[in-house]
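Missing here: one protein chain of the complex. Every other protein chain is in place.
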Amino acid sequence: MLRINCPVCGTRDETEFTYGGDATVVRPAMDETRAQLWLDYVFNRDNPRGPHTEYWHHVQGCRQWLVMERNTLTHEVGECHLAKEAC
Amino acid sequence: MPDIQSPLAAVRTPGRFGASFDAGPGITLSDAPLSGLVQIAGWDGFETAVKPALKTLGFSDAGDFCCSRQSGDATLFRTAPDRVLITGASAGDVLEIAGANAELAVLDLSHARLQINVEGRNAEGLMAQLAPIDFRLNAMPIGSFVQTGIHHIGVLIHRTSATRFELMVPVTFARGLWQFIGLNAAPFGYDVLEAA
Amino acid sequence: MSHYSALSVFLNALKGNQNWQRAWRDPAPKPKYDVVIVGGGGHGLATAYYLAKEHGIRNIAVIEKGWLGGGNTGRNTTIVRSNYMMPGNTMFYERSMKLWENLSQDLNYNVMISQRGQYNLCHSPAQMDAARRRGNIMRANGIDADLFDRAEVKRRLPYLDYSATARFPIHGAIFQSRAGTARHDAVAWGYARGADRLGVDIIQQCEVTGYIWDKGKITGVQTTKGEIRAGKVGLAVAGHTGHLADMAGLRLPIETHALQAYVTEPLKPMVDPVISFGAAHFYISQSDKGGLVLGGDLDGYNSYAQRGGLPIVEHTLASAKALMPSLSRLKLLRHWAGVMDMSMDGSPFITKTSVDGLYLNGGWCYGGFKATPAAGWCFAWTIAKDEPHPDNAEFTLNRFERGYQIDEKGVGPKPNAH
Partner (left out) sequence: MAGQRLKQGGRIDRRKTLNVRFDGRKLQAHPGDTLASALIASGEMIVARGFKYHRARGVYAAGSEDPNALVHLRTGARHEPNARATTTQVFDGLESFAQNSWPDVRFDASAGIGLLSPFLSAGFYYKTFIGPFKGTRYWMFCESFIRKAAGMGRAVKINDPDNYDKLNAFCDLLVVGGGASGLSAALTAGRAGADVILVDQDFEPGGSLLSQPVGEASDDWLEDVLLELKSLTNVRILTRTTAFGAYDEDVYGLIENVSDHLLAPENDQPRQRYWLVRSKQAVLATGAIERPLVFANNDLPGVMLAGAVQTYVNRFGVLPGQRIVLSSNNNSAAQVALHLARAGADVTLCDARPTLPAELSDPLLAAGVTLLTGKLVIKAIGRRKVNAALIVPVDAAGRATGAAQKVTCDVIGLSGGWSPVVHLWSQRFKKPVFDDNSGSFIPAELGRETVKCAGRMVAAQTLADRIASGVTAAQAALADLSLDAVDTSVPAAPALPFDTGWADDILPVWSVTDAKGKTLGKAFVDIQHDVKLTDIDQAHREGYVSVEHLKRYTTSGMATDQGKTSNIIALARMAELSGKTIPQTGTTTFRPPYTPVAIGALVGHEHGLHFTATRYSPIHDWHLAQGAKMTEAGAWMRPWYYPDGSETLSEAYRREAAHVRQHVGIVDVSTLGKIAVQGPDAAEFLNRVYINGWKSLKSGRLRYGVMLREDGYVMDDGATACLGENDYFMSTTTANAARVLAFAEHLLQTAWKDMKVHVTTVTDQWAAFAVAGPKARDLLQSVVSGADLSREAMPNNHFVNAVINGIPVRIHRMSYSGELAYEVYVASGYAQQVWNALHAAGTPFNLKPYGTEAMGALRIEKGHVAGPEIEGRTTLNDLGLNGFASSKKPFVGSVLRGREVLTEASRPTLVGLELGSAQGAKSGSLIYAKGVAAKGHGEGWVSSTTWSPALGKYIALALVQSGKSRTGEEVQVVNHLENQTLSAKIVSSHFYDPAGERQNA
């Protein structure tokens, strides 16, 4: 059981959230027409074994999308902040 | 306007259920439609933008994420950095003033949720069976609220006294949740009150 | 090396079982092989076996960082089936099924392939329609399939929940009678022994730490047991594909996720076939030892940890009780997890890569175990001939660029949903 430290709601069970995958991929601008950039965004992942920056959506809480650091090998969770406030 | 119809009409049977104890049932369950529920949302500068609207209800600011604010019959919940929910009959009073501000988005949700009240000496114990939250008084003091899941459905839970929790649940899930809460309440013994 | 048979068991028993020989050798790695397969699971061992058997390439090493079959080969729910609908999948999995059907004889090792059948339950008219499409494609491709209505399912599986309180009533099921289970560990051991008998060196406790490069081409691997040169290097490292691909500079359409499996205490026979619930991701079968083997959803987030959490345990067991309410008082004995390469469309890769000398077998999602024979067979073909067999022609890495997503579920590029 992961416990996710939502900046709005506090630390909560993972069951209140849905997972959104790798948060380091950057959605191309709307007017971007190069397919490769879209392919990278939609399909390709670093998939690291170790520290991972990932999206979580607090669907049963504040409905904010969060960006959280988590180790994929140990499941240790780290920093978590609002996706809106992430750079 | 006619009465708001409860989604529990067919499943709420007033009476006494579950375990029996000398001290009487540990739980009392009841429900009530929300007399008003309004969401105000905004963007950067939300806290400033929303102030005038909140002021009309007597709230000084948008509040914080853990505790409700009370003013008259209105209760304010800061549900997200850029959102508040206001319940109470007077909540609708903000629709006009907030609606006039393009930096705010207002929404009447008064039919979207039903209030289910969990009350009694075992209220904390029952709540602990329902949601993954620490409901003990020191962790969740009177006036605090949480948005969480019961039976995997998003709900807002407001503690209004040491022994009372008010649950705002989506009306279309209310019927099933009510039954689910009843199953969980059986070991404490519970009374179901007449419709409000 | 001794041949296995009832007679050999009998004769050995008379001698107090003292004369059994090693099932496979424990050689030191040679400096160079024609082919090095990284990964000593079912897929890697099968690849080596078929390279040697079908293509006459016998100077092969299989390198395993731990113990043979210690990855997903030894962690799955042992189900074997060929009920795939998408072009690109259908015939591949049917090849696998056909190989399974004679694998014990081929390997002279009883992998206990038991075709007790699989039911995929349908809980709505829409699911019945989807099942009909799948079943028709199977039939039209020479694969057995039957569609049963509720009454027939109830007759065959009377112990499921047909009551008025079933949250998702059973409308019917699609059935593949040739589906079933195999003894998962035996598959790794049988292929290992088979490959070893054909001269393949199986090297355990040997971890790949890097590649040997020559002018942009991979010409071997660096390992904890030293450098091993190779004409070709094939990866068959389910769950760790991303990690080994990363060392070769490849970024893949794969996320690694943990999938849990569960077994109950052993019970006298109660569930003969494999049964898949249609209202949630859940399936059940009973092992020969008597344990009910349960499978469910992914934990849902990237993980290499080989352990899962309680939320999915709860959900899986709730599905079990929803399907078969009488399971309630039976006891869960053990739950564990494997790490899966979840690809972006739920289908695998058996392909050359953009790096010369490097071949990839991965992205198996949940499907890896049942694919073992065909994956080995097709990967061997691809490595030996430098081109795919028609059965794995679509399992390329560039299919996303082309837009050919082999998406059996139609959920799109969401790895944890396949």
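Worth pointing out:
Letters A, B and C mark the chains in the order given here, with residues in each chain numbered from 1 onward.
Throughout what follows, contacts are C-beta pairs under 8 Å (C-beta built on N, C-alpha and C of every residue); 3 or more make two chains touch, one makes a residue touch a chain.
Values in this document were obtained by computation on a predicted structure and should not be read as measured data.
The chain not displayed here makes contact, within the full complex, with A, B, C. Here one chain is not drawn; of C:29, C:42, C:190 or C:348, the residue touching it is C:190.
Looking at C:35, C:62, C:99 or C:130, the residue that reaches the missing chain in the full complex is C:130.
Checked against the full complex, the candidates C:57, C:99, C:112 or C:195 give a single residue touching the omitted chain, namely C:112. In the full complex, chain B touches the hidden chain at residues 1-2, 4-5, 7, 9-10, 18-20, 33, 39, 41, 43, 82-83, 102-103, 105, 107-113, 125, 128-129, 131-134, 136, 139, 151-153, 170-173, 175-177, 179-180, 183-184, 186-187, 189.
Touch with the hidden chain on the side of chain C covers residues 4-6, 8-10, 12-14, 16-18, 20-26, 66-68, 70, 74, 87, 90, 101-102, 104-105, 108-116, 123-126, 128-137, 139-142, 145-147, 158-159, 163, 165-169, 180, 183, 185-186, 189-190, 204, 264-270, 279-280, 286, 288-290, 307, 309-310, 313-314, 317-322, 325-336, 401-405, 407, 409-413. Residues 1-3, 13, 18, 20, 23, 27, 30-35, 38-39, 41-43, 55, 57, 59, 63-65, 75, 77, 82-84 are the ones on chain A that touch the missing chain.
Here, only the chains that are shown with their structure count from here on.
Sorting all chain pairs by how many C-beta pairs they have in contact places A-C at the top. Distance from the chain A centre to the chain B centre is 29 Å, each centre being the mean of its Cα atoms. Residues of chain A found to touch two or more other chains are 13, 15. Shared interface positions of chain C, i.e. residues touching 2 or more other chains, are not present.
For chain A in complex with chain B, the residues that touch the partner chain are 8-10, 12-13, 15-16, 59-64, 82, 84.
Those residues of chain A that touch chain C in the shared complex are 1-2, 13-15, 18-19, 21-22, 35, 39-40, 42-49, 52, 54, 70, 72-75.
Partner chain A is touched in their complex by these residues of chain B: 65-66, 79-81, 83, 132-133, 146-149, 152-155.
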